[in-house]
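Handing you this structure, nothing more for now.
Only one protein chain is missing from this complex, and each of the others stays in its spot.
Lettered A and B in written order, each chain numbered from 1.
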Amino acid sequence: MKYVTEYRDAALVKGVIEEIRRTVTRTWTIMEICGGQTHAIVRHGIDQLLPKEIELVHGPGCPVCVTPLELIDKALAIAARPEVIFCSYGDMLRVPGSARDLFSIKAQGGDVRVVYSPLDAVNLAQANPDKQVVFFAIGFETTAPPNVMSVLQAQRLGLKNYSILVSHVCVPPAIQAILSSPANRVQGFLLAGHVCAVMGYWEYPSLSEKFRVPMAVTGFEPLDIVQGILTTVRLLEDGRVEVANAYPRAVTLEGNRPAQAAISKVFMACDRKWRGIGTIPMSGWCLRPAFDEFNAEKRFEVESITADESPLCIAGQILQGLKKPHDCTAFGKECTTEHPLGATMVSSEGACAAYYRYGRVEMNQSMQS
Amino acid sequence: MSEETVNMEGAVCAPPLSHTDQIVMGHGAGGRMGHQLIQKAFLPAFQNPALSAGDDAARVNPGSNGQLSISTDAHVVWPLFFPGGDIGRLAVCGTVNDVAMLGARPLYLTAGFILEEGLPMETLQRVVVSMQSAAMEAGVQIVAGDTKVVQKGKADGLYITTAGVGLVRSGLTIGGAQAREGDVIILSGSIGDHGIAVLAARGELGFQSSLKSDVAPLNHLVARMLDTSRNIHVLRDPTRGGLATTLNEIAVQSNLGIVLNEEAIPVHPEVNAACEMLGFDPLYIANEGKLVAVVAREDAGRILEAMHGTRYGEEAVIVGEVTSETRGRVLLKTAIGSTRVVDMLAGEMLPRIC
Partner (left out) sequence: MCLGVPGKIVEINDVNGLKMAKVDFGGIFREACLDYVPEAKVGEYCVIHVGFAISLLSEKEALETLDLLKQISNIEEELGPDRTAA
């Protein structure tokens, strides 16, 4: 596959890792803030091949993991209604609410459907005028343009039975929160390549300078990831506080203007609660009042239910990069991919799920013996 | 107003329709309609003396005093017809293969049908013809069956349950617990074809592909392999859950470790493309015409050669080996030289956005 296979070339990947080894003179802690990158790193075992001086920590880059519990419960309540066709991206189905998940709602007769694209949900609304179609609009900035287009398209088509339940989160406030934490050890950042494809990377130099942390826009194939790490390491070794673009084939400084325009038209910034972390001010997007008719939270009266997360679950600390999955006493025992306790194990991009599936359980066991 | 006198003599109720074009509840009631269905839809296709005898069970003579291999399966695939196959072919091949994986020669199958009210007879006919075609290819007979009809909405058109019986080749003990340290793992061909072909056919995710299901009976391939070597320790067909789940089962049953070589595993480019798009891993996708064999290292070359000359084994390749380290786990050596663990499939495989 063009633009994929070349970036998996084993010889090139090894060559770049060797260059990292040659460049590094001391330890560095680097965070990647995209669930897709976590997945790629663990799947290809890239962290195994890096010199031990480089520690990779995983940030809260999984929109599924950080969707607040209260919102999941609202989604479940809406999906259970007989007049609703509830559409969602696949990985949300497994995320546990206080007591149940979308799978359980489906099992009890709720019409829950996996869609690949939000436009599929709009098509469903058009085809089922006597039903209410609700789309679970989660994601970071990458997924916002598709999600807002579904609203604009529904508006254009004059649909009265389409609405979205929004849980959008933004990367820069998250980075700000992580770097502001007194416990922070992150010295360099790999920025999420596709978030930057949409938003550009002009938002990051001020963050980089404020906290003196170099950053590299990074892609998703093994070669992209090691290139991002090399770029960051070089900046760190040279003491340069900059934002570099290690994914230039897909990302430009200004990003995708039409996409940004659509986002501003439909969404506005708001405070957002991040599961396991807490509320980060102005870190989310919600629908502007002009689009209230497409706002599922306004269309359906659903009561919030607050519930406690499992006391064993340290997803919050993992999401902030303060702990690793195998630091958790429940990892691999009470908490596995079959019976997850928290969001980072449920979502296929969550750090815990990635570690569990790609087998870091042994590390846990050997450390405990 | 008519001037005719109304004649009530001889008036009888209108005879019921014979419903030859679709299944109705009456077909499952056990009466004449059911009998006619069997006569018209099943017997002409599954022709054999045991079935034609029309008793409650089949009397067969397998012709040996050896061990039996027995397996059963239910088939609920949707859509009923997909590129490369259909539910009927799937049903026959699935059970033929399960029986064969013990190193047995499959002989007889049973087939139970749960039919949905309203199923066009023509659809049933197509499925039955496909089953017979698969049965003939495999050299097995469908000797017993059952039919029930359920109300509209209670079955996706039709469900089929099959059971199969075969004779285990004497002197062989082939099974998941029989792998030995040093054995190599042979895979008969590319993985993921069936799962992706069916997913494309379902249409819910909106992608098109020219992939065909690999559904096929593998018993002749197995027989050829067994003719070549007595040191085949495990045979398994990686259906739902994919190659990864199957190898995990073997690793646990044998209490040994398995190491796979990522670069050796054959994956059709279209399967890769679909997996990239959806965020799937080919290792977990269902196959219906492939087998995995764990064999003694010294025989691997000969076995491969025999497979290459046999239908459905042409692309067989060695993909890994059995070790005594990391017992119960399956590891994968990636193309870039790292090693990671390959787990079983946990739950449903879902497309991801991250």
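Following the convention adopted for this analysis, contacts are C-beta pairs under 8 Å (C-beta built on N, C-alpha and C of every residue); 3 or more make two chains touch, one makes a residue touch a chain.
The shown structure was predicted, so the numbers you read here are calculated from the model rather than taken from an experiment.
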Listed by label, the shown chains touching the absent chain are A, B
Give the residue, chosen from A:P96, A:G110 or A:G193, that touches the chain omitted from the document. A:G193
Please identify which residue in B:N48, B:N272, B:T326 or B:T339 touches the non-displayed chain. B:N272
Candidates B:N48, B:Q125, B:S209 or B:T323 - the one touching the absent chain: B:S209
Among A:R212, A:R249 or A:R288, choose the residue that contacts the chain missing from this document, as touch is defined above. A:R249
For the chain that got dropped from the picture, name the residues of chain B it touches. 200, 205-210, 269-270, 272-274, 276-277, 279, 352-354
Note that chain A touches the chain not displayed via residues 1-4, 6, 11-12, 14-16, 18-19, 21-23, 25, 34-37, 61-63, 89, 116-120, 139-143, 145-146, 149, 153, 156-157, 192-195, 197-198, 220, 223, 227, 230, 248-251, 256, 258-259, 262
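As a convention for this text, only the chains that are shown with their structure count from here on.
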Whole-Å separation of chain centres (CA-atom averages), chain A against chain B: 38
Looking at the complex, which residues from chain B come into contact with chain A? 204-207, 269, 272-273, 276, 278-279, 326, 329, 331, 334-343, 346-348, 350-354
Which part of chain A faces chain B closely enough to touch in the complex? 1, 4, 8, 10, 13-14, 34-36, 39, 42-46, 48-49, 61-64, 89-91, 93-94, 103, 113-114, 116-117, 120, 139, 143, 222, 336-338, 347-349, 356-362
